[in-house]
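Sharing a structure, written as structure tokens. Questions coming.
All protein chains but one are shown at their positions in the complex.
Take a look at subunit A:
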Amino acid sequence: MKKLLTAAVLSAALATPALADTTKVGFIYIGPVGDFGWTAGHDRARQELQEHFGDAVETSIVENVDYGADAERVMTQMALSGTDMIFAASFGYGPDVNAVAGRFPDVAFQHATGYIQEHDNISLFDARFYEGRAVLGHIAGKMTETNTIGYIASYPIPAVVSGINSAYLHAKAVNPDVNFRIIWTYSWFDPALEADAAETLIEQGADVIMQHTDSTAAVRVAEDAGVMAFGQASDMTEFGPNAHLSAIVDRWAPYYISRVQALKDGTWEAQNSWMGFAEGIIEMAPWNDRIPAELQEEADGLIAAISAEEYHPFTGPINRQDGTAWLADGEVADDGALATMDFFVEGITAEFPN
């Protein structure tokens, strides 16, 4: 016991002051790094960050951290252990990030898909997933034979809701008969639940499955059932070589590297960044060969138009689900409206959960 105590004190003393120019960067993840989706995307960026800076950066991760008291504890322990910058990689850490940031003003917080910014040491960053969803919707609308798209949704938050709306609008534009069926899982990572949802959607006639959840379960189910699917956040081709049409792939690394560099240069300050195709923060996984060449060209064209800001996925006229007008003809949605979106657009038959 005594020996162990001495060892503990000794190694704690040895561990604390690393090289002065080594920046310690901590990551907390909502799922496991092996989800092959969202968390895998962030961890990919972490590895690139590590490679880019080599010994000048020391990264550490904690996986499967629940929102609330657990997240607050993990981030506090990171701050106590001398971490300079903390990336919190899920929207729901909002209150926890703000609580810890208030107590550790010298630690820089980077909150992915965050929405609360009460201290000047918190940066929020997000990707314009609805841009990618527009492309997926376009492809889905053309590829479906049953005119039924299944959508596995996690939480009814603006990022997910705007994704559903964007996908629907672009599917509808190329296929007026298209119909969306939506299942909410109220979780980010629950492979069993996601597989059940996919099976239910397929039974209901869906032949294209979209997901805004993090596991590969739906792609596997789609492969077995012989229908089509899109992956989430990472290229999930290997889990359904026939089914997997494409996926929105998150590329956080350039942003992560720029933020750590800013911290090293002493120029880091709180920001609110919302990046899309133009900044390269999202890209599409390689098109599956079963997508006709013509459609591939259309999709590439759509991406190019969005990147060049020639086209905005939310361009009016668009009505709300209840038929009231939202965007007038030619009007483009502003970021504020997208960042708080809490309604479906006209034509989606599913009920909005509340």
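Going forward, contacts are C-beta pairs under 8 Å (C-beta built on N, C-alpha and C of every residue); 3 or more make two chains touch, one makes a residue touch a chain; residues count from 1.
We adopt the following convention: contacts and distances are computed from a predicted model.
> Would you kindly match the missing chain to its UniProt protein name, picking from "3-isopropylmalate dehydratase small subunit", "Monosaccharide-transporting ATPase", "Mg-protoporphyrin IX chelatase" or "Sugar ABC transporter permease"?
Choosing among "3-isopropylmalate dehydratase small subunit", "Monosaccharide-transporting ATPase", "Mg-protoporphyrin IX chelatase" or "Sugar ABC transporter permease", the correct UniProt name is "Sugar ABC transporter permease".
> Write down which of A:137, A:158, A:231 or A:276 is the residue touching the left-out chain.
A:158
> In the whole complex, not just what's shown, which of A:57, A:78 or A:281 touches the removed chain?
Candidates A:57, A:78 or A:281; residue touching the omitted chain: A:78.
> In the full complex, which bits of subunit A touch the chain not displayed? Write them out.
Residues of subunit A in contact with the hidden chain: 4-5, 7-9, 11-13, 15-16, 26, 32-34, 60-70, 72-74, 76-78, 80-81, 91-92, 94-95, 115-116, 155-158, 161, 186-187, 339-342, 353-354.
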